[in-house]
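I am attaching a structure below and will ask some questions about it afterwards.
Missing here: one protein chain of the complex. Every other protein chain is in place.
For chain A:
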């Protein structure tokens, strides 16, 4: 609506900064690592786009009118497995210790996503004269995405560990699958329920919290075991 409203929207993205500042990343000088993680995010997205454009029939007409196409979504989400590879790349390439390594990966990834996918929209839209709740909603959603991405990074890390309890291995795989195919089952569910945008955000936050808690639970066990 005005620059002030734009400021409000940006203020909603402050948790990114808090995460960086108060989780100890700033003390490790991990800024540059976050930027690198963001670079890998961009690289992954470009690869994904290439694959999507090459192998998938983009039916923009059916997705454009708000219909939920189940099969198209499954195809799209299967490409999102590349995201996991991207995370694996970040974790293997960027050095870091213990918790900060995971937070670096998740934060860098999420920040790059926010800047690239929301930045232009916020700058052009939220600064405009027309008021719409969508900008506030999108910013809130990015907060949920931050939690989501950090859990994903942790899950990938757990997945690559050999010293993980064998009993927990299937659980980690399931959680990863749930995360990747969230686009299908969560969006599909929300579409069927046809609930309002605010409740949608709440449901997404709840799902992210549940996945995050499970991840944290597994992670803390392993962390104590290996002593970090």
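In the analysis below, a residue touches a chain if its C-beta (ideal position, glycine included) is under 8 Å from a C-beta of that chain, and two chains touch if they have at least 3 such contacts; residues count from 1.
We take it that contacts and distances are computed from a predicted model.
Participant: Given the choices "peptide chain release factor N(5)-glutamine methyltransferase", "Large ribosomal subunit protein uL29m", "ubiquitinyl hydrolase 1" or "Nicalin", state the protein name listed in UniProt for the chain not shown.
Facilitator: Of the names offered in "peptide chain release factor N(5)-glutamine methyltransferase", "Large ribosomal subunit protein uL29m", "ubiquitinyl hydrolase 1" or "Nicalin", the one UniProt assigns to the missing chain is "Nicalin".
Participant: Among A:150, A:172 or A:207, which residue is in touch with the absent chain?
Facilitator: Considering all chains, including the one not shown, the answer is A:150.
Participant: Using the touch definition from the top, which of A:47, A:89, A:136 or A:203 touches the missing chain?
Facilitator: Final answer for the missing-chain contact: A:136.
Participant: Of the residues A:23, A:45 or A:78, I need the one that contacts the missing chain.
Facilitator: Within the whole complex, the residue contacting the unshown chain is A:23.
Participant: For chain A, which positions touch the chain that isn't shown here?
Facilitator: Touching the chain left out of view, chain A contributes residues 1-2, 4-5, 8, 11-12, 14-15, 18-19, 22-24, 29, 31-33, 35-36, 94-95, 99, 103, 120, 123-125, 127-132, 136, 143, 147, 150, 154, 165, 212-213, 216-217, 219-221, 223-225, 227-228.
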